[in-house]
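The following block contains the structure, expressed as structure tokens.
Excluded from the complex is one protein chain; the other protein chains are retained at their positions.
Order as written gives the chain letters A and B; numbering starts at 1 within each chain.
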Amino acid sequence: MVSIIKEFLSDWIRNLVILLIIISMVDIVMSKGKMKRYVNFVVGLLIIFTIINPFLNLFKINMSLEKEVSNFDYDRFYRESLAEQDMQIRKIYLNNISNEIKKLIEEKTQYVVDNIEIKTSPDKENIFTIEEIFISLKEGEEIQNSKIKVDKITIGNGVTPVYAKSDPEVNKLLQEFLQIEEIKIHVSIFNEGDKHGRVN
Amino acid sequence: MDIDLIFKIAGIGILTSILHTVLQKSGKEEYAYLTTLVGIVIVLGIVVNLVSQLFTDVKVLFRLY
Partner (left out) sequence: MEIFQIIGLGIVATIIIVILKQTRPEFAVLVSIVTGVIIFTLILPHLAYIIDTISSLSSRVNVDFSYFGTLIKIIGMAYIVEFASQVSRDAGQESIAMKIELGGKVLIMVLAIPILLALLDLIIKILP
């Protein structure tokens, strides 16, 4: 037991001593000036690694700096960070479009937006196109009263959208706003009662 | 790659400046500038050669290739 500790310590101290000699030599050889700081930086990394390494062996973690350095794949690193960026951009984009749709519908029509689901598919160059939009609307509450009034006065007003499943007005509005083909927009309007269940 | 190289280049420099002044004073300005230019080009050729040698040496020494 004691011999193991002794061997460990002696190895470590030997490594440190050699490292110190190397550091001094590099220090002398390196000329003064702005560049010296960078050499010192890298040498510092070396020092940290040397000091930590024996403890690694102690904890039986087989770490090889050489493998890590040579395995450092810049391309993969770059691609992964690009992919993450893309995902974030997508999220923000979808959020913005949902908010815009919500505002538009609540201004121009008398519905209140319940839920918006946008399905996208990635295009070439990662610019995605909107595949389908599922929107579920509810009747706006105060406005419902006024609509009932209108119904009373004008008989046969055509479509009373209270129980209808879709409203072509809303579709047209959305299509104009988003510049997508009408087929891709699915609007379902529910009453207060039934919230769940999409019947499209 | 000799110490004489420095004296050679210095010599060319001084010669060029003398020629330049002489030609200027005798009225032929164009020839003066032409001579200067030629001198510079010659020395530049030598220097570029030397610097490329230096770069090769540094590359080999510090294993920068």
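In this section, a contact is a pair of C-beta atoms (placed from the backbone, for glycine too) under 8 Å apart; a residue touches a chain by one contact, two chains touch by 3 or more.
Just so you know, these numbers come straight off a predicted model, no measurement behind them.
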| item | value |
| --- | --- |
| Candidate in contact with the missing chain, chosen from A:1, A:29 or A:87 | A:29 |
| Residues from subunit B at the interface with the omitted partner, ascending | 1-3, 5-6, 9-10, 12-14, 16-17, 20, 36, 39-40, 43-44, 46-47, 50-51, 53-55, 57-58, 61-64 |
| Where the unshown chain meets subunit A, residue by residue | 11, 14-15, 18-19, 21-22, 25-26, 29-31, 33-36, 38-39, 41-43, 45-46, 48-50, 52-53, 55-56, 59, 61, 63-66, 68-70, 72 |
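The criterion applied here is as follows: only the chains that are shown with their structure count from here on.
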| item | value |
| --- | --- |
| Distance from subunit B to subunit A - Cα centre to Cα centre, in angstrom | 60 |
